[in-house]
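Every protein chain of the complex appears in place save one, which is left out.
Moving on to chain A:
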Amino acid sequence: MLIGIDLGTTNSAVAIWRDGEAVLVPNALDDPLTPSAVSIAKDGRAWIGRSALDRLAAHPQDSAASFKRLMGTAGKSRLGGREYGAEDLSALVLGALVADVEAFTGERPSEAVITVPAYFNDRQRKATRRAGELAGLTVRRLINEPTAAALAFGLRDKGDREPFLVFDLGGGTFDVSVVEMFDGVVEVRASAGDNRLGGDDFDQALAAMVRPRIDPANRLDALSAPHREALLKRAAEGCRRALSTASEAEFALVLGDEKLSLTVTEAEFESACEPLLRRLREPVVRALRDSAIDAAELSEIVLVGGATRMPVVRRAITRLFGRFPNASVHPDHAVALGAAMQAALVGRDAALDEIRITDVCPYTLGVEVAEQDDHGGLQRGLFSPVIERNTPVPVSRMNTYSTLGNNQKTLEFGIYQGEAREVRGNVKLGHIAIPVPPRPAGEVSAEVRFSYDSSGLLEIDVHIPANGTERNLVIVDEEDRPGRKELESRRAALARLKFHPREEAGNVALMTRAERCYEDHIGDVRQAIGHWITLFAGALDTQDPRHIADARAMLAARLDEVESISPL
């Protein structure tokens, strides 16, 4: 079975194609969204999703969220005393989604389409693909998130649509795509983005603004960094969400036995976000410029991604385009639904026989070159584009380069991705060296061909016409691809983690929630929650299903009551 997965910074979701439509698959808690959070205790017990997110407050040293931001980097998260890469943690989330599909359909899926931010670079894409492999999935295709959202938006009626703009501001990434639909063709005209801008940054901006006021004595400094960040992040997120519906909200956190709190107005929040809001403009301008479409020609501005719920963001968008955006698609569900549609397309489902989708390659790809300047000096490290950004894919392009030195023996090509004029500003993807016959400078030329397929796989061929030498480089993960063995051992390490049985998921989630509430409160309320936890633990020990169900309903009701009072 081929499934569609939205592997998000904040939440992940999975959808399947069934009876001619995309359907979201609920998790063990009957929620279509699974928070992208993992918590691992020292003894190897692991929590994924909601319960892991709740454990973040009480066990920050065991828990991680927003690890998608570390995708494709060497950054590691430390959980339960061990280090995990973003791929490993993502693989655990993917594994949970796979289990949800298995529980929902009775069949274990083996293949997936996974979405990535359009502006993810090649390294980030490969890391995502590896995460899928670690979770035991064959990743049939990576599809850009705004493209998936466009599918979900556009295929509702399959009618023609003049160019519209998908504005996708998620938890950690920002994408803009200009898309057009006609005669069953979904055509992405251009994509641009910022892979370091999302809801998390708004939380950080809010926390940074509030911190000196709420904690003038810098007492938070005494906490460990993960603990401090988890506290601030949670407080900021709660406050930011509250500000979506009210003109002021409480920013509150519990430090030891004391509650620190402060009221933040919408205007204060907006001014704290000002630099972030300004960063929304540039990708929009670039996508419009690259697609040669005037903002006035756009038929819709389609909002996707949880962060577009923020009124400050909506106001900025309205100001930017001079009209109200279209919020008709579910900002958290659209991407997963689109991924399932893409999965059906890949699987050539008959219901989508008349649909084709064409995407673009959002970055420029090229090689490093050196050139002679006016004064005879050599300028090194320049970037020579071969495939320009926003070229429709698949695409194959050739450029010719020649030697710079007399009797040069080899030609070396560094392969880069990015927009900077000098390669040091771009991402290096690989390297290819080819021997050339010794001749005077400039007399030996090399034909370099870049081929980029629909899944974003780049292949490079170098041909020396002078002597017929050929070299080929498939930029899979040449340098950073772990060997089969390493992949196996990592997979085995993840498999050793102890997961809670699916039927206990509800109890586990409720328990972690109660523990989080305990951390969030002080005084009598805290004591009361402690007491309830003991009661619930006792009920669990009886292993009597009816008794447990009663205790669970009771605890849930009490926690709801407590949380409805507190802004946290």
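Note that in this section contacts are C-beta pairs under 8 Å (C-beta built on N, C-alpha and C of every residue); 3 or more make two chains touch, one makes a residue touch a chain; residues count from 1.
We take it that contacts and distances are computed from a predicted model.
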Protein name, per the UniProt record, of whichever chain is missing from view ("TusE/DsrC/DsvC family sulfur relay protein", "Potassium-transporting ATPase potassium-binding subunit", "Molecular chaperone DnaJ" or "Simple sugar transport system permease protein"): "Molecular chaperone DnaJ"
Absent-chain contact - pick from A:Arg78, A:Arg315, A:Arg421 or A:His531: A:Arg421
Touching residue (missing chain; options A:Phe383, A:Phe413, A:Phe499 or A:Tyr518): A:Phe383
Chain A residues touching the omitted chain (full complex): 182-185, 281-282, 284-285, 288-289, 292, 294-296, 319-322, 354, 356, 358, 364, 366, 369, 371-377, 379, 382-386, 388, 392, 394-397, 399-400, 402, 419-422, 425, 440-443, 445, 451, 453-454
